[in-house]
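Left out: one protein chain. Kept in place: all the others.
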Amino acid sequence: MAKKLMKGNEALAAAAIAAGATHFFGYPITPQSELIEYMAREMPKAGGCFLQAESEVAASYMVYGAGGAGARVITSTSSPGLALKQEGLTYMVAAQIPAVVINVSRGGPGLGNILPQQSDYFMCTRGGGNGDYYHPCFAPASVQECADLVTEAFDIADKYRMPVLILADGLIGQMMEPVEIKEATEKPIDKPWAADGGHVKRGEHNRINAMILPADGLEELNHVIQAKLKDYSENYVRYEAIDVEDADIVLVAYGTPSRACKNVLKKAKEEGLKFGLIRPISLYPFPKEAFDKINPNCKAIISVEQSCGQMIEDIRLSVLGKFPIKFFGRTGGNPIIPDAVYSYAKEVLGGKA
Amino acid sequence: MAKAKLTFDTEKCKGCELCVTFCPKKILVLDSETNAKGYYPVTVTDIDECIACGTCAIMCPDSIITVEKE
Partner (left out) sequence: MAVVYKKSPALTDAPLSFCPGCTHGIIHKLVAENLVELGVFDRAVGVAPVGCAALSDYFFACDMYVAAHGRAPAVATGQKRVHPDNFVFTYQGDGDLASIGTAEVVHAAHRGEKISTIFVNNAIYGMTGGQMAPTTLVGQKASTAPYGRSEEHCGKPIRIAEMIATIEGAKFVERVSTDTPANVRKAKKAIRRAFECQIQGKGYALVEVLSTCPTNWGYTPAGAMTWLQENMIPYYPLGNFKDFE
């Protein structure tokens, strides 16, 4: 397919339809509106079903119903909406229902504002609902990556019978770039576990259920979930590492702030400074191994986030005290400006910050 | 010879007595021996009186009664 100029929100939607998603359930919220509107327009043309739910809570259970019935299903929202969908997400994990969930994040806490922010990191990477679980979480940094990750997310969701989350910040959702929407690579897999009314033919009834009362039964389910996450974590670590092997300063950023950081690296190079960048693409699992590649004499690692500092905790857990860890962040929806990051990094390098 | 036949899945009976209450012929009672769950299950006193109306089965929440007739 030829490249097209698209907003991130549209690319996320277009890639989902190309990946064989047949059902979308969502609720309007800024700044993901182009996504739900694209789905409303294009999903029926593709023979699928778009349905606007009465709430994010209901949308997440329509996803539970459709995913449990065997469909490739997707929902999208923005931060406060994802908070509401967390109930559905933990139920999907427990009932082992595949789905793709997109969060085009905005400012918080509370209703916050509609400006881009990255303060949903904890909610998206820690399993935001009740219980012992995580789920895959990817963070694209370009419109093309939005599309590619959605394609892959459906395959992962089906393979592991888990919801897969894509955390795209509001800036990526809104910005336009040329993008190629790829067709689905893998064939849809059989779902003999689905509740599709086939009990008579099957000879037994399927039960889609997030409740297991006996202690041993629930413990077994938890072990199944953890085993899936372990296998997933060993196979889907994604990151980009630039010049970290001889860097004196390593910036760590995901999503759009990583683009500002790439400009910082350019500027540092021009001035003869050795800066590197780690850009996590998978936030769960966090790419710990990337940090093993860092120059042992590196002066500091700086977590650059559009938040008050959330990913920095995963950096600490990855580095385990090997390097000093600093933080540069903006919040309230204020952007990460390369010059500001560069100035701060130079202060760190000079021992002044 | 009785014209009706009642079969009870005694082990699933919870002894709630709804069948006893609604039997129009008043021929159902709870047994004096408990089942494995500890409930006194239903039994019939005089099957010859049974008219196979099915009321007991309809009112049984646990679907333990099968009613047959000639």
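Residue numbering begins at 1 within each chain, and the chains themselves are lettered A and B in the order written.
Methods note: a contact is a pair of C-beta atoms (placed from the backbone, for glycine too) under 8 Å apart; a residue touches a chain by one contact, two chains touch by 3 or more.
This is a predicted model, so every value here is computed, not measured.
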item: Shown chains touched by the chain that is not drawn here; value: A, B
item: Residue of A:K3, A:R41, A:H199 or A:K230 touching the missing chain in the full complex; value: A:H199
item: Omitted-chain contact residue, chosen from A:G70, A:P136 or A:P163; value: A:G70
item: Absent chain, residues of chain A that touch it; value: 22-23, 25, 49, 51, 53-55, 57-59, 61-71, 73, 87-88, 91, 195-201, 205-211, 213
item: Interface residues of chain B (partner: the chain not displayed); value: 4-5, 9, 12, 14-18, 21-22, 39, 52-55, 57-70
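Here is the rule we go by: only the chains that are shown with their structure count from here on.
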item: Averaged-CA centre spacing for the pair chain B and chain A, given as whole angstrom; value: 60
